[in-house]
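Quick one: the structure is below, and I'll ask about it shortly.
Missing here is one protein chain; the remaining ones are kept as they sit in the complex.
The letters A and B name the chains in turn, as written, and every chain counts its residues from 1.
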Amino acid sequence: MTTLEKKVTRLEVVEPKQLNFGKKWDYAPAPEATDFVKIKPRYELFIGGKFVKPKSGNYFKSINPATEEVLTEVAEANEADVDAAVRAARNAYEKYWSKLAPAERAKYIFRIARQLQEKGREFAILETMDGGKPIKEARDGDIPLSVAHFFYYAGWADKLEYAFPGRKCRPLGVAGQVIPWNFPLLMAAWKLAPALACGNTVVLKPAETTPLTALHLAQIIQEADLPPGVVNIVTGFGKTGAALVKHPDINKIAFTGSTEVGKGIMKSIAGTGKKMTLELGGKAANIIFEDAPMDQAIEGIINGIYFNQGHVCCAGSRLFVQESVKDIVIRKLYDRIQTLRVGNPLDKNTDVGAINSREQLGKIKELVESGVQEGCKLHQSACELPKKGFWFPPTFFTGVAQSNRIAQEEIFGPVLSVLTFRTPEEAVEKANNTAYGLSAGVWTDKGSKIFKISSKLKAGVIWANTYNKFDPTSPFGGYKESGFGREGGLHGLLPYVKLVR
Amino acid sequence: MQKRSEILKTYKLFIGGQFPRSESGHYFQVFSPKTKKPVANVARGSRKDLRDAVTAARKALPSWSAKTAYNRGQILYRMAEVLENRKEELIVEMVKMTGCLHKKAEKEVTTCIDRLVWYAGWADKYQQIFGTVNPVAAPYFNFTLPEPVGVVGIIVSDEWPLVPLVSKLAPALVAGNTLVLIASEKYPLSAITFAEIIATSDVPAGVVNILTGIKKEMIGHLAKHMDVNSINYTGSDVSVLKMLQEEGSANVKRVIAHDYPKGEEWLNNAKAQSPYWIHSFVEMKTTWHPIGI
Partner (left out) sequence: MFTTGDLKIKSRVDQVGIEERAASLSKRSIKKETKKAGIKLAISMIDLTTLEGKDSAGKVEAMCQKAIRPLDPSTELRVNDDIPSVAAVCVYPNMVSIAKKALAGTNIKVASVATGFPSGLTPLPIKIEETKRVVDMGAHEVDMVIDRGAFLSGEHKKVFDEIVKIKEACGPAHLKVILETGELETYDNVRMASWLAMTAGADFIKTSTGKAAVNATLPVTLVMLETIRDYWYETGRMVGMKPAGGIRTSKQALQYLVLVKETLGDAWLSNKWFRFGASTLTNDLLMQLVKESTGRYQSLDYFTID
């Protein structure tokens, strides 16, 4: 990183003066207490309602990315384990779940929602320790949204006949679900809740770096007396996921993760007739017009790219600023990143936590290096980073061209590329000039412009005068290489049902 | 009196509003099942013809998808009008090509007319069925609306000359997509005659493109094409579906291969037309906006 360090620049603004966000009145550490959360030394697979030892005999370590300390070890499922899980799910589907009255199915899901709600703080702490995200985001975002998701879909279970006019819903059978490490519990909720509500049984594969909350959710599922095998959780690496995806007795694949892996899954199950939803990568454009509510737009940029360390598929990683307000936006952005508090994710005042893994940190550094090499101008927060753990400071590049790697590739880290435009048409053209199409942001105070621009953007979610908002009632999913199928809302039922007359 | 010699029609491709021959110069023949004699020479679409069709469809997409729903409905209705007017021509052609009874051909063509009218009526309604306003738990107005998926390749089944093509074309078109249709290999003539109807029904050039030829020579290139957003496959060949999904994965194509009607079911409205067919040609876009002063 030597060239990188040399290239870090102070912001060049027209006037030499700069606000000083120093330590005159600094916040004392305010760590969330962790003592009442019990992490077991070892976690087994959750198959058929029981925690079982892996046939593989293997365990892998899950570490806290903020400290590099080992938190626990987790069972690694091999093909035989996956097979056992799928059998358990099939058995539960045939024997109980598909025969259960929908209203009863609903009650089980409600029960999970309520249990999770009651243990919310515990889950927030676990999520933060396992994944590195700031406790305030886990506490105010991931966990309540997960709870809300279960509540929302629980209510659908016995109302499916009203969902699709002229059609009845039939469950698909066994769903294989593979989820990523950026929102571990929330992604589990996004996958499990609609699948169960529609009458399917599930085998879920959490990400290898963040398995803990899913395994604690398994405990809740057990305590909720869900019939054994309705939900099965198999932990492991990519190989485990591949075994699940390829299993012949799976009816439905739901995958959230990288576009590269998503394409592989599409290929590997081609012709099998398995129903599929893919929620893949993104390189979202966040477009700031000169007539935007500027300070809120800045918050939208910040929230768009530094939320969850930028480990967000819908992150607003390409900022398009109208040239007339470029200097103002860059100055405000520079000031704003100085106040982002980077550090101990368990501290209640932390805004930006740890990078999820050493591997991900390496990818981020490599892409940032490419930005520097290609001549883009690097700006970073002057924050101090902890000595241990995986960290990257909030970063943005100016002088970025469409052709630079940092403007094209998904970085999945706290790194923003700032580009400019002159006219609305140019903004739309550049925003759409990508293989991805998950989300986009538009900032202008002019209502008619909002509708015009948002209708022209090729993306599944448009945040107008806001960014990175989520709700269980709101469908989410991509256009183009960002995947297909929707999660959330009424549309989120469709991937888990067969419509019949 | 001397018998008059008939003028035989040359069946060409339909690309970008034009009727070109295949750039390859290749053709194939359709034989009368009764006389076993060739009925017509048909253009044998090539990889490059497919490329040209996709280019034309992409070019036509922005203006077609931006038309009002009402306008798209009017254009579909216009297609029905023109088809009604020229139905006898299609019936005669079908009888010649398939050897079927006039009555059967007539039933197929009138079904197509009625189906176009039915979908024309959907043009400004499916959004209200499939769109939602979502009650998010924060001060935001949040709504989800269907939008066209983009350039769609449609592989039509072989068993009928026209009704599968119209049954897929109409919902795809009404949803605002532009199309590259690969016509029935067995009965390609009706597709091209229907293209003439499209060309005279206010459908802008490039919105519908129809290729005739040997399917397996084209569908691989369709599946590989990076500028095709979705492929709708009407067929039961698992190896084809596998190929479409494998190749389509390169740009995460939506490969739609849901249950489709068989045999006489194509004439049955309960089986062969549905707003859910429109649904299979759309993307859902969700928009958030704060509610404040």
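The criterion applied here is as follows: a contact is a pair of C-beta atoms (placed from the backbone, for glycine too) under 8 Å apart; a residue touches a chain by one contact, two chains touch by 3 or more.
Remember, predicted model here, so these are calculated numbers, not experimental data.
Partner chains of the missing chain, restricted to those shown and counted over the full complex, are A, B. Residue in contact with the omitted chain (choice from B:P62, B:G121 or B:P139): B:P139.
Residue A:G300 is the one among A:G300, A:G316, A:P414 or A:G441 that touches the chain not shown. Note on the undisplayed chain: of the listed residues A:K348, A:K363 or A:K449, the one touching it is A:K348.
Taking the whole complex into account, subunit B touches the unshown chain at residues 138-140, 290-293.
With the whole complex as reference, residues 15, 17, 19-30, 136, 140, 291-296, 299-300, 331, 339, 347-349, 445, 465-466 of subunit A touch the missing chain.
Criterion: only the chains that are shown with their structure count from here on.
Note on chain placement: the centre of subunit A and the centre of subunit B lie 38 Å apart, centres being C-alpha means.
Within the complex formed with subunit B, the subunit A residues making contact are 148, 164-167, 259, 262-264, 266-267, 269-271, 273, 278, 280, 435, 450, 454-455, 459-466, 469, 471, 473-477, 479-484, 486, 489-491, 499, 501.
Interface residues of subunit B facing subunit A in the complex, by the touch rule stated above, are 129, 132, 134-138, 140, 142, 144, 147, 229, 238-239, 241-246, 248-252, 254, 270, 275-276, 283-290.
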